[in-house]
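One protein chain is absent from this view; the other protein chains keep their places.
Order of writing sets the labels: A and B. Residues in every chain begin at 1.
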Amino acid sequence: MSAPLLEIENLRVSFPTQQGRVEVVKGISFTLGRERLGIVGESGSGKSMTGRSILRLIRAPGRVTADRLRFSGIDLLAQSERQMRAIRGARISMVMQDPKFSLNPVMTIGAQIAEALVAHTRLPRREIAQRSRDMLQAVRIDDPDRVMRLYPHEISGGMGQRVMIAMMLVPEPDILIADEPTSALDVSVQAQVLDIMDELVRNKGMGLILISHDLDLVARYCDRILVMNSGKVVEECVASQLSEARHPYTRGLLAAMPHMDETRETLPVLDRSQWEAT
Amino acid sequence: MVQAAGEIGCLFEGGFNQVSFEPPDQIVAAAPARAPGQGLHLRRARRMVLAIGGFILTVLLTFLGLLAITFFIGRVIPIDPVLSVVGDRATPEVYNAAREAMGLDRPLVLQFVSYVADVAQGHFGMSVSTGRPVIEDLSRFFPATLEMATIGIIIGVFLGVPMGVYAASRQGSWLDQIIRVFGLLGYSVPAFWLGLVGLAFFYAHLRIVGGPGRLDIFYDGLVPPVTGLILVDSLLAGETEIFFNAITHLILPASVLGFFSLAYIARMTRSFMLDQLSQEFVTTARVKGVAERLVIWRHAFRPILVPLITVIGLSYAGLLEGSVMIETVFSWPGIGNYLTTALLNADMNAVLGATLVIGAVFILINKISDVLYSVLDPRAR
Partner (left out) sequence: MAATREWLLADSPTSRLQARMGRAYRIVTALLRNPLATLGLVIILVLVATALFAPLIAPYSPIGQELANRLQPPSWQHWMGTDELGRDIYSRVIYGSRITLTIVLLVAVISAPIGLVVGAVSGYFGGWIDKVMMGITDVFLSMPKLILALAFVAALGPGIENAIIAIAITAWPAYARIARAETLTFRNSEFIAAVQMQGASSARVIVAHILPLCTSSMIIRVTLDMAGIILTAAGLGFIGLGAQPPLPEWGAMISRGRTFILDQWWVATMPGFAIIIVSLGFCFLGDGLRDVLDPRQGENS
């Protein structure tokens, strides 16, 4: 295993509500090397918040604390906003869920990809355009020059997500966080997009955090899996050994998934009363 | 981004000192702005023509409504409409002549039709207090109001928009709270009171601005009125000294108007920006590591330019209305002062004439803002 890129210990994220301060992430710890880590959980399990807190995107009144939040030796919690800006995009990037909303609707695709480079480098315009083009081709968009002149509403969802990946990978970061990258896409397109992302991550030797609610997906594209429930990590295992998971929540999730050669008449329902993490 | 305010259709009245915190339906429904498509020119042209046609129709209908109201006020409400037009000091001959001219024995509908015809030709009748045709008075006094309102809106925009953006980007901070209270003050402070206090403080006490009136007395009448706007006319005549004197007189009343405009524009800008800042693509920009200044202005602010233009238009219309209150305080020879003087003299023709003009301009600006929005809205392309 390579030296850890990301070391997280006792990460806690809380928000104020009418009933007092509520913790949505309750002290989770994990490390990430140059590998693919999947974080699985249902809505409200805190998985998205984990991703965003790594990039310090959570603003007041939300609060992020941790005993350790280190990236390549840099203490992320101690960084000023300006220092974080230098890290965001250049060293840690994030692909978000729905390109319909996460791409700026009034900027051309080329301009948006270029912006990712302009924010961190001082390359000449031609070089930036060339790199944008290369990146678009790497995500298997065949006519990059034409696409670069289009606006987000003029391309399909799958293409938009690929553009998103290109935009986030063009500054060549060390870690990519993918927050439900395919949840808004058609099933037929999901595998395509993930394959591309997987290939790029592997070729560049990056670390990947894949956040999803889809256990199958995560099992397929990740080396290690973290299962989260109600803000805590309930299971941590190697992807290939997922079927041997021990925690009742994970077992419940696995049991509730239909298989191709399904013989059961009804799928079991999760019984949360036993193991609801408090 | 469709706020709930649009769902229940709370209408905004852009009038002066009106407590209207919700923007019009269209502004509120400003979803992420879409960029121009390709090859939609024909559709766009057709849409334009329909829009212009519909626009003219609604404007005309609203004008007709305005005329109906002024007709009602002038002919139906007063016990003796003739008396209210000629005044109680008129001789019997004048009275009878006016009575004939107004055709009061004819059915109301016919009276209304001839009234509309008169107005369309600019016959607003004679003013009892000035003795001149009302239309003449109006054309003389209107530019003064226009000048003051225009400087006022400029102040309002150049101060209000940055304030709104700033407040939204630092939501919850004490500066944001101050700006919000400022916005509320715009609805709570009487304009005439503020003008009075401003005059007492900045003119009488500090002596840093000019006094009442558009110019110092000895400059009066020295500039040939070409447009009626002293700033323009004085520059055209090459009289820079008068130009600067006019500015010292303009600055205070325009600032008072500007205060109200600023409060409203800042509040609306803040509201729009808060909506935009919660959009996903703004987060994307932050994730990319883009500088915060660019995130705010290039990503969040740009889509709200179009609704903001509508807001500015409505505010401008409101300033024209608000000038009525301020002009008395500053002895400003504008249409507002004309209206209030006419009111006190029970000069019905002048009152209605001024009402018609202010009302018509108000309606026009409102409708133009409406149409401008639907034309510029990228979603419609």
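Things to note:
Here is the rule we go by: contacts are C-beta pairs under 8 Å (C-beta built on N, C-alpha and C of every residue); 3 or more make two chains touch, one makes a residue touch a chain.
Predicted model, so just to flag it, every value in this text is computed and none were measured.
Across the complete structure, the visible chains that the omitted chain touches are B.
Among the residues B:82, B:254 or B:351, only B:351 touches the chain that is left out of the figure.
Between the chain not shown and the residues B:158, B:193, B:244 or B:297, the one that touches is B:193. Residue-wise, the contact with the chain that is not shown comes from B:340, picked out of B:114, B:129, B:248 or B:340. Residues 3-5, 7-11, 13, 15-22, 61-62, 65-66, 69-70, 73-74, 77-78, 84, 184-185, 187-193, 196-197, 199-200, 204, 270-271, 274-275, 317-318, 320-322, 324-325, 328-329, 339-340, 342-344, 346, 348, 351-352, 355, 358-359, 362-363, 366-367 of chain B touch the missing chain (whole complex, contact as defined above).
The criterion applied here is as follows: only the chains that are shown with their structure count from here on.
Put simply, the C-alpha centre of chain A and that of chain B have 51 angstrom between them. Residues of chain B that touch chain A in their complex: 32-35, 37, 172, 279-281, 283-292, 299, 302-303, 378. Within the complex formed with chain B, the residues of chain A that make contact are 55, 57, 60-61, 81, 85-90, 93-94, 96, 98, 101-108, 115-116, 119-120, 151, 153-154, 164, 167-168, 171.
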